[in-house]
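Only one protein chain is missing; all other protein chains are in place.
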Amino acid sequence: MNTYSPVRVGVAGASGYSGVELLRLLSRHPGARIVAAMGSPGAEPRHIPALRRVWDAPVNGLDLDVLAESTDAVFLALPDHAAAEVAPPLVARGKRVFDLSGAFRLRDAGLRKRWYPKTQDSTQPVVYGLTEHNRDLLKDSTLVACAGCYPTAAIMALKPLLTAGLLQTTAPIIIDAKSGVSGAGKTPTERTHFSECHGSLSAYGVFEHRHAVEIEQELGTAVTFVPHLLPIDRGILETIYARLVPGADDAAVGAALQAAYAGSPFVRLTGKDLPEIKHVAHTNFCDIGWRVHEPTRQLVLISCIDNLVKGAAGQAVQNFNVAFGFDEGLGLN
Amino acid sequence: MNTYSPVRVGVAGASGYSGVELLRLLSRHPGARIVAAMGSPGAEPRHIPALRRVWDAPVNGLDLDVLAESTDAVFLALPDHAAAEVAPPLVARGKRVFDLSGAFRLRDAGLRKRWYPKTQDSTQPVVYGLTEHNRDLLKDSTLVACAGCYPTAAIMALKPLLTAGLLQTTAPIIIDAKSGVSGAGKTPTERTHFSECHGSLSAYGVFEHRHAVEIEQELGTAVTFVPHLLPIDRGILETIYARLVPGADDAAVGAALQAAYAGSPFVRLTGKDLPEIKHVAHTNFCDIGWRVHEPTRQLVLISCIDNLVKGAAGQAVQNFNVAFGFDEGLGLN
Amino acid sequence: MNTYSPVRVGVAGASGYSGVELLRLLSRHPGARIVAAMGSPGAEPRHIPALRRVWDAPVNGLDLDVLAESTDAVFLALPDHAAAEVAPPLVARGKRVFDLSGAFRLRDAGLRKRWYPKTQDSTQPVVYGLTEHNRDLLKDSTLVACAGCYPTAAIMALKPLLTAGLLQTTAPIIIDAKSGVSGAGKTPTERTHFSECHGSLSAYGVFEHRHAVEIEQELGTAVTFVPHLLPIDRGILETIYARLVPGADDAAVGAALQAAYAGSPFVRLTGKDLPEIKHVAHTNFCDIGWRVHEPTRQLVLISCIDNLVKGAAGQAVQNFNVAFGFDEGLGLN
Partner (left out) sequence: MNTYSPVRVGVAGASGYSGVELLRLLSRHPGARIVAAMGSPGAEPRHIPALRRVWDAPVNGLDLDVLAESTDAVFLALPDHAAAEVAPPLVARGKRVFDLSGAFRLRDAGLRKRWYPKTQDSTQPVVYGLTEHNRDLLKDSTLVACAGCYPTAAIMALKPLLTAGLLQTTAPIIIDAKSGVSGAGKTPTERTHFSECHGSLSAYGVFEHRHAVEIEQELGTAVTFVPHLLPIDRGILETIYARLVPGADDAAVGAALQAAYAGSPFVRLTGKDLPEIKHVAHTNFCDIGWRVHEPTRQLVLISCIDNLVKGAAGQAVQNFNVAFGFDEGLGLN
């Protein structure tokens, strides 16, 4: 593919939070041309007020045929079960699909059935879309299961350290995760009511969150994962606790992370200056900082992303860039 | 009635925001004993987590007979149409009713039909429950239509000045009102989704809000009323613009307000030190401050309340206190 | 000037909120190259964590000579008195200066002395930098006094209507303005303490805010201006009340605004769908909506901007674009 010859892209699920973010990013992307923006099937055409002058066309009801006929690539920001239905026929018609849902992330059929019961089995070859760790596979991908928001922050911080053998896996790895409310999606619920969240904080899904399973799949080790709902709109901060193996220290942690992300434009290693959500909001960056208590070799990692960008739309575009041979950061800066 | 002989009270609509506030206040009220806490008809029994150890009984489904048989007085924190149905039979059975909805506030049948189309006509004698301005009527009331949240803040500031003849009524009186999201009720909607409100501000209902009609009824003059949805949980601040008549000045404004509220424990006149929502949150106070631009006689009034207390549950209890001969502030301090 | 030949720019006051926003915008601006980023005189070199990988050089102490020697244009995001000192010598040395402070905005010497007492008189020719209304003057400008944040939102909404003779100027024009806390600057004060703002709202500077004077200068008519501190980081919403002259109506308002902003890429007229801060945050847009109560010809305008972008850094860049012959939106989309 010639550089900068625009790829015709479609967005399904364009009126949710990730979908709007996709439209925002893709409308300015020099290598993409949005030819279809669709919501759920049967949805009335709807304009996105925040995108006036950025993306002025209406978001129409989902029409799989129009989508298949007009596009080269499709971004799916649909609910899991809808994505599970829509992705295979699109791939069968030669479209490259970037799915932001969880429908295709779990490789183990049993786990997938348990945690995504509404999705059917699939024999599609799937690439797990955490860009920094799967660039080679992305180049030839047809169906990309973009990484979940919580897993993105967790795996980015932990995987290089596990690969380098720096972490004790007998001791529990604990991920205390905090997410902005947009991570819960746009459908209004008691949980996402402003008055329930404002001035508050709560944990949920303890030992019962499917993102824990996704993290364990990618890391190959068990984790304790506790998510919390933060009274902010967007952003995730994860505080991760692990023990270093004897002989490992602060410098070894830094070296492993630097080696892993030397060529990664969207990873910022902040060392002892711990990341804050404010610094990554509205960007595709993943900021990672850490501290080590040398006497006990206790490691604390802090990993931050914007859940709608690096945790969803931004990473999907980053995957798209790698898949189509564009510069990885095209349209994301 | 003997002082401090507990009145048996019921709360209908007890699981909404105003209802929970009523339970919180009444459970500690020395002159009341909650004998029934009910939600909507058919609702499953539900405990209120925030009220554990304060009010531990479940909120049951609405049962009009139980309510009528067990209580002396009933607080209604129901939707308008439900309150319109429930109040008359309760009054007919000798209960004193304190209604927090808008069902009975408008006296003009035509306006009532237009702005509360789901409520039926009623021939109940109704007392408008803005305590400070209707103490005498409250004493003999059977059905009290407690004042709306926006109207409370507006009328408290404006009525004494209009009564004293200090305001030009040819010039428009403008009420720029800002409310926390709990004022929109507990039902989740796109409007009340955390991510839609956080970091934002919006106006709504311009020239089309029924609280404007309620304000005009009580003031006897037209107003321009524009409400805004604030990214906070609770509290209302209204910035009110009016012109003083020739000869009137800052001192006259202060004198009229002080005269009106000399015996009112919940009105705090702050003068030039303008009120802030933070100072009234979680209290039954109405704080009123003002500034006058002498050359143009432009008056700016700031009026602040907690919409769930002085704007709803607190004022209902204050009305209850006056109606039953208790000290006006009993259980509210 | 050749298109896209990068202009060498400097930013003084680069570590405040507007300064950081300037660095963010200019670092990606195809027509500018940042050659100097400076804070206050004597400040220690400081990195901006949020800008890692975007702008990695340190912000150094202010050095006027370095600034003058290395740049073609200078953006000043300094306190008023510092800007008043620094701008004239820079202009004298041939630099084009874009000042974001209030130091040069008021043309009347008496008013300037009263409202900006620490600034000295100046004989510099100054262009008032509200881009949409001064494009011609900007082309030949040497010193641009970029419009204040509150004035930008107010003047954008009102000026076309006053010019078209649609507003009664005998009736008071009322501007009820609400701003995010970043508008108060980065210096920590009791007023900007998180716990003082969160969950609250307050009015301040009633009849005593210098932005009222700036608005009156540009509109040529008196206004009543009341600003409020909103519990959000960034964004301004102004609710503006005025009376239409006899014969004017909703359509006339729309026509006047459309005519005024036909060629303005950053003005979005939303008509009856009123603007919200969320829709303009992090953009250079000014969104304007309105409603008219025909019986009384009462007009309500809602005008929204991001105070750090269209109200500060974005507008400064927009002015820079016009001044240097670039496309007005370059680097701002």
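Lettered A, B and C in written order, each chain numbered from 1.
Convention: a residue touches a chain if its C-beta (ideal position, glycine included) is under 8 Å from a C-beta of that chain, and two chains touch if they have at least 3 such contacts.
Note that the structure is a prediction, hence the values are computed from the model and not measured.
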### Message
So one chain is hidden, and I want to know which residue out of A:99, A:196 or A:328 touches that hidden chain in the complete assembly.
### Response
A:196
#### Entry: Contact with the hidden chain (one of A:29, A:243 or A:310)
A:243
## Note on the structure
Of B:21, B:132 or B:276, the residue touching the omitted chain is B:276
### Summary
The missing chain sits against chain B at residues 28, 49-50, 52-54, 198-199, 265, 268, 270, 273, 276, 278-279, 282, 285, 333
### Task
With the missing chain put back, which residues of chain A would touch it? List them for me.
171-172, 174, 176, 178, 196, 198-204, 206-207, 222, 224, 226, 228, 230-235, 237, 239, 241, 243, 274-278, 281, 291, 293, 296, 298, 300, 302
## Note on the structure
Listed in rising order, the chain C residues that touch the chain left out are 17, 180-182, 186, 188-190, 192-199, 231-234
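We take it that only the chains that are shown with their structure count from here on.
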### Innermost chain, taking as reference the mean of every protein Cα atom displayed
C
### Query
What is the distance, in whole Å, between the centres of chain B and chain C, each centre taken as the mean of its C-alpha atoms?
40
### Query
Hey, how far is the Cα centre of chain A from the one of chain B, in Å?
46
### Query
What residues in chain B touch two or more of the other chains?
196, 198-199, 231-234
